[in-house]
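Input: a single structure, listed below in structure tokens.
What follows is subunit A.
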Amino acid sequence: MTLIVESLVIDHGAIRAINAVSFKVPTGKLTAVIGANGAGKTTLLRGLSGLKEIKSGSATWNGESIVGQRPENLARAGIMHVSDGKSVIAELSVKENLALTGLWRKDKKDVALATEEVVSLFPILGERMSQSGGSLSGGERQMLAIGRALVARPKLLLLDEPSLGLAPLIIDQIFTTIRKFVTTMNLTVVLVEQNAMGALAIADEGVVLNLGRVVGVDTAENLLNDPAVRTAYLGY
Partner candidate 1 sequence: MIKLSPTKKRTLFFVALGWALLLIGDRIGELLQYQGSFVAMYALAIASIILLTGYSGQLSLGHSALMAVGAYAGALSINNLNLHPAIALVIATFVAGIFGLILGFGVARLSGPYLAGTTLALAVSLPTLANQFPILGGEQGVVFDVGAPPARFGEDFSMYKWFFWISTLAVLIMLWLISNVVSSRYGRTFRAIRDNETAAALSGLNTGRLKVLAFAISSGMAGLAGGLLVMLISGVSPSAFPLSLSFSLLTGAVVTGVYSLKGVMLGGLVLVAIPEIADSIVTRIGGSEGFTATLPGFLVSALLILAVLFTPNGPGTLLHSFKKHN
Partner candidate 2 sequence: MIQFITAILTALTTGAIYALMSTALVLVWRSTRIINFAQAGQAVLSTYIGYEVTIRSGSFWVGVISAMIFGALLGAAIDRFFMRPIFKRIQSGPILMIAPVVATLGLLGIIQAVIGFRWGLTYQSLAAPVSTDGFTLFGRVIAFSPFNLLVLVFATVSMLLLTVLFQKTNVGLALRASAHSPEIAKLSGIKVDFIRTLGWSLAGAAGGLAGMLYIPSSYLYPNAMDVLLVFGFVAAVIGGLDSLFGAVAGAMILGFAISFATSYVSEKLVFPMAFVMLVVVLLIKPAGLFSGKKSRRD
């Protein structure tokens, strides 16, 4: 169970947002993709989840190509993308938001179980069940978005900037929880982050993107200690 990306090219309008990007994501590991604003991180995830057309190159999950597949089919195959901007449907209740990924699953007992697990992971969601998604705080929305993905029992989780716009305390809480469920659920996670320090601190592996190209691949630990990475992305 590995995600293998090879010489991937994705255009964003007239701009080549992802240019010949290659990397591997090992199973059961948390891989952080870091880079400055505009490095192409979000476009990369949107390409992997089928939202954005892949121009050329290959991307395989468990040996099967995910290029050209529809997002809903990839989601059903276990690739869950939590897009940025706290992807919660404001008009639906918390309960309904969580139910979306269980709608098409046959095993309704497991859906109920997975929902319970999510609530124990993010207890605040349990208290807000009947509230509308729009009434939640930024942190709660992020928890709901991640929780919704987990209800599907994904194999590969693509997280886009979960720390965006959140208070440091909440970021810590969310990052700790992410680390926790990667270990307990044997999930493979690609975490895209501008907050390089926080992301590398919880990640196993790291990929550094710059202007649509991979400029570094290593273990998270090595990247944290790499002087070049430190000056460019960690700011010390």
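Operating definition for what follows: a residue touches a chain if its C-beta (ideal position, glycine included) is under 8 Å from a C-beta of that chain, and two chains touch if they have at least 3 such contacts; residues count from 1.
On how the list was made: all candidates are chains of the complex that A comes from, given by their letters.
Only a predicted model underlies this, so the values are computations on that prediction, with no experimental measurement involved.
Asker: Identify which of the numbered candidates 1 or 2 touches subunit A in this complex.
Answerer: Per the touch definition, subunit A is in contact with 2.
Asker: Using the touch definition from the top, list the residues of subunit A that touch candidate 2 in their complex.
Answerer: Residue positions touching the partner: 49, 51, 70-72, 75-76, 80-83, 87-92, 96, 99-101, 103-104, 148, 152.
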